[in-house]
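A single protein chain has been removed from this complex, and every other one stays in its place.
Labels run A and B following the written order; every chain starts at residue 1.
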Amino acid sequence: MKRGSNMNKKGITKIQALIVAIVIIVAAVAGGYYYYYTTTIPKPKPTIVIAVWGGAWQKGIVDGLEGFEEAYNCKVEYFIQSDSMETINKEIAEKEHPTIDVIMTGPGNTLRGMAGGVVEPVDPSLVPNLEDIISACKLVIEGKVYFVGNYFNYMGIAIRSDRIDASKVTSWKWLWSEDLYPKKLGMPTPEYFAPVEQTSLTWYGDVYHVDEAFEKLKELAPNIGLAYVDDALASEALAAGEINALMCYNVVATKLIKEGAPVKFIIPPGEKFFNYYNGPMVVKNGPAGKDLQMKMVNWLISPEAQIKNAKEIWSNPTNVKVTIPPDLAPYLLTTEQMAQAALLDAEFQAAHTDEWQERWATEIKPLLG
Amino acid sequence: MSSISIKFLRRIGRLGFTPYILCAPAIIILVFFFLFPAVMLLSVSFFKYLPPGTAIGKMYEPTFTLENYMRFFKSAYLDGYLWPTIKVMVTSTIIALILSYPVAYSIARSPPRKRKILTAITIAALLVGPVVRVYSWLVILSRDGIINNFISLLGFNKIEFLGTDLGVIIGTTQFLLAFLIFSLSGSIQNINPSYEDAARSLGANEIYTFIKITLPLSLPGISSAVLLGLTLSATMFETPMVLGQGIVEMLANLVFTEISFLNFPFASVASVMLLAITLTISYGVNYLLQAKIKVR
Partner (left out) sequence: MEGKISVYKICKIVVISLKLLTVGLLLMPPIVVATSSFNPTAFAPFPPRGLSLRWFETFFGDSGLISGIRNSIFFAVLSTALSLAIGILASFAIARYNFKGKNLLDALILSPIVLPEVAFGNALLVYFYYLKYYNHTIILLLGQTIIALPYVFRVILPSFYGISRSFEEAAMTLGANEIQTFLRITLPLIKPGLIAGIVLGFATAFNNFSVSVFLVVTSTQTLPVHLMGRMRIFLDPTIAAASTFVCLTMVSALIITEKLVGIDKLITGIRWR
């Protein structure tokens, strides 16, 4: 026999119950709509998803794709990525059911994507602009073009012009000088790109003198104050004055210069420098279908799209039919400088990068700090 | 209607099933969506890595090999990743604990107005977001940053924070503070203040009360906070990446690096190592403090 409970005297009032019920119903309906909308309703028009880096890189692609949606009656969605390898990694896991169609990336990552089985070769019959692209910016394996670049990155030395006399920087070998001792230099790690190749190029003329390059890097160790993978970290470290010089891509420096920082970007004249190129990689079995994917690649490598992109990110176009507008020219490489660019051996790089990273971790990193 | 469900619950209670039913959601979600993926991860650490170009479509060979572990146990990885991780974990947790206890105590015991202000400050610190937070530390701790400017104004030599253990520890400790403050204040608040009042009225001063009454009673809270601190600091990667400047790195950075090479086997080894040291240190702490905590 249950005794009457003192607790039951104040029950829940009708109004309170009504409010709670309304809140729960509204939340459930809202939640249900959100769930339904984001997961099951098919998109009205064919949609194509392209993974881009954010900020100016996104704007460059968005500008370049102006008119694409109308021309092919589709919707373009942008997936913002930080490291394209993460996106490729994601697509490898999603192999059976990819969610992204085109990924902006580079040749090295494309090779890794190929190892993961997610890369669709560029089809020349659907991408006529392909033949106008300089051969240095096409990744060709066994006759098939697996990757094509729509812009060309190049490396140089960014310095704090308020601390370093720019006239002293006449050669890449300057990085080894006492001006940067101690720990005033920022270098990318092999995980990102280039320290091994550039060192090998500078001291031995080609990228294949790996062992000797590592000896030289050991000599460089006392100067190294930053070993970076992320451009944001590099530019911030230079801006904060933590380092006085930086081996980096042109874009890192140009952005800082535009914001009024006392930074100069120097490509030592007459010496070979490392280059890289970025472009749209096509994902196998992408949801938009091969036809639309190839159309997007064709559009992005066209001269018009390349100029619009170059205006945002100050990188050289790869299409020979492009005429560079005069206001953009000062930010890009001249033809003489283009000739200094070392031809990228993407396969060599991709096959050895993690071995170089291992050597960096075991031979160079212990010498830092 | 509710009396029927009460009867049903009581019957379950008598059978001793209650705790299992209460824990069922946790068990289900963790076993199926954490344990299984984690075991998958563990098994990958024994697979053989295939560099790109070796085989199209395959990144690792599902055989059993110890080569990834052998690779890890080289001094470069032990000194370069394992040891800094342990150092940073333990140091930042201890320092963060010492720093956060007074504020946590204030939040627990102060009058509402002061408590709300302190809580708001702590929440604000938490909501800044990990990336922006660590870059703001870069700006503060750099050679031209405000701290070094202040130090050189006082006439001392500038201190090198970035690229050293010190910078990473400072950044990690600050990250832990907000979490530890919340963890501690929650449990301190549950200590009945009348114990402290009683001790005080019997003639003990504040220090004695604290050491003999408050501290022992807050041990479960401290133990939780320590475990929280250790585990949070173990898996951080933005802080060591930015403040360590590539010179001081932790195991989580290694995991990221190796995943970007698609070297899942070696990345798994690094994850397993991280798991191992976190578990070891956590169990050590738990064991030491466990004796003093009872089910009340």
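We take it that a residue touches a chain if its C-beta (ideal position, glycine included) is under 8 Å from a C-beta of that chain, and two chains touch if they have at least 3 such contacts.
Since the structure is predicted, the reported quantities are computational estimates derived from the model, not experimental observations.
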Partners of the unshown chain among those that are drawn | A, B
Can you work out which residue in A:Leu126, A:Val140 or A:Ala232 touches the chain that's missing from view?
-> A:Ala232
Among B:Ala76, B:Val168, B:Ala199 or B:Leu251, single out the residue that touches the unshown chain.
-> B:Leu251
Out of A:Ala261, A:Ile324, A:Met338 or A:Ala351, which touches the unshown chain?
-> A:Ala261
Name every residue on chain B in touch with the hidden partner chain.
-> 2-3, 5-6, 9-10, 13, 16, 18-20, 22-23, 25-27, 29-31, 33-38, 40-41, 98-100, 102-103, 106, 108, 116, 118, 120-133, 135-137, 139-140, 145-146, 173-174, 177-179, 181-183, 185-187, 189-191, 205-207, 220-221, 223-224, 227-228, 231-232, 234-235, 237-238, 251-252, 255-256, 259, 264, 267-268, 270-271, 274-275, 278-279, 282, 293, 295-296
Determine and list the chain A residues touching the chain excluded from the picture.
-> 2-8, 10-12, 16, 20, 31, 34-35, 38-39, 49, 53-58, 77-83, 86, 89-90, 93-97, 99, 230-232, 235-236, 239-240, 251-252, 255-256, 259-261
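In the analysis below, only the chains that are shown with their structure count from here on.
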Chain B-facing residues of chain A, complex = 2, 83, 85-86, 89, 92, 111-112, 114-117, 183, 189, 191, 224-230, 232-233, 236-237, 240-242, 347, 350-351, 353-355, 357-358, 361-363, 365-366, 368-369
State the interface residues of chain B toward chain A in the complex, per the touch definition above.
-> 3, 50-59, 71, 74, 76-77, 79-80, 135, 138-139, 142-145, 162-164, 241-242, 245-249, 257-263
